[in-house]
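Just one protein chain is left out here, and the rest sit where they should.
Moving on, here comes subunit A:
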Amino acid sequence: MIWLGIDTSNVPLTIAVVKDNQLLVEWTSSIKVTHSVGAMPAVEEALRQADIKPNELDAIAVAEGPGSYTGVRIGVTIAKTLAWTLKIPVVGVSSLQTLAGNGSLFKGIICPIMDARRQNVFSAIYTNELDATLPDGHYALDVLLEQLAATEEDILFVGKDVAIHWEAIQQVLGERAIRAPFYHDLPKASVVIELAMKKPLPSIEETHHFVPDYKRITEAETNWRAEQQKAGQNE
């Protein structure tokens, strides 16, 4: 069984090809090149190097969010278009679980972090078996840290955005907070594939309806709802 894995949820880009449980090619970068420019050439190159033609693929695994809205959409659009036109299944995997997967050998709990501006993060708390004890979501940093303070184990922080909040994290959690080495800070498409392999394969009819898991409604929608509520109260 041959898998193509894609993660474009944030600045890093990662593409992998796995054949019969073996990683053939993985390409990961973290340079500021827009995914629209970088992603398809990387897919093309990874398959070329693995000497695999598109129609030899059996399934596509893609990080479905959360993350940068545009970033997630590029990966999901590429994955669902490939899957639809190749008539193979596409499996979506949490972008946070993918990051957490980098720390799966850690003895303790794992906290993947993606910065979401204004002291907010996309985050979750995972066991080292990658079960979420705090679900993927958009959290105020202090709320997340409060949740983590209530745990007892050591906590591995994963992701390149950990650097942004490291001081605040250490202040609250002290020595229980452990930073992953830099080479574990980028998502790996091989992990996306590994997580996808554990999920049931969806039918190919479901591909059209596959969309990102944004974990947030749009700002316009939030404002609109607030206005509606205000109008309701004024009546």
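Basically, contacts are C-beta pairs under 8 Å (C-beta built on N, C-alpha and C of every residue); 3 or more make two chains touch, one makes a residue touch a chain; residues count from 1.
Please note the rule applied: contacts and distances are computed from a predicted model.
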> What is the protein name, per UniProt, of the chain that does not appear here: "cellulase", "tRNA N6-adenosine threonylcarbamoyltransferase", "ABC transporter ATP-binding protein" or "Acyl carrier protein"?
Replying inline: "tRNA N6-adenosine threonylcarbamoyltransferase"
> Which one touches the absent chain: A:25, A:82 or A:173?
Replying inline: A:82
> Which of these touches the unseen chain: A:25, A:39 or A:177?
Replying inline: A:39
>> Using the document's contact rule, name the residues of subunit A that touch the chain not shown here.
In response: 34, 36-41, 43-44, 54-55, 69-70, 73-74, 76-78, 80-82, 84-86, 207-209, 211-212, 214, 218-221, 224
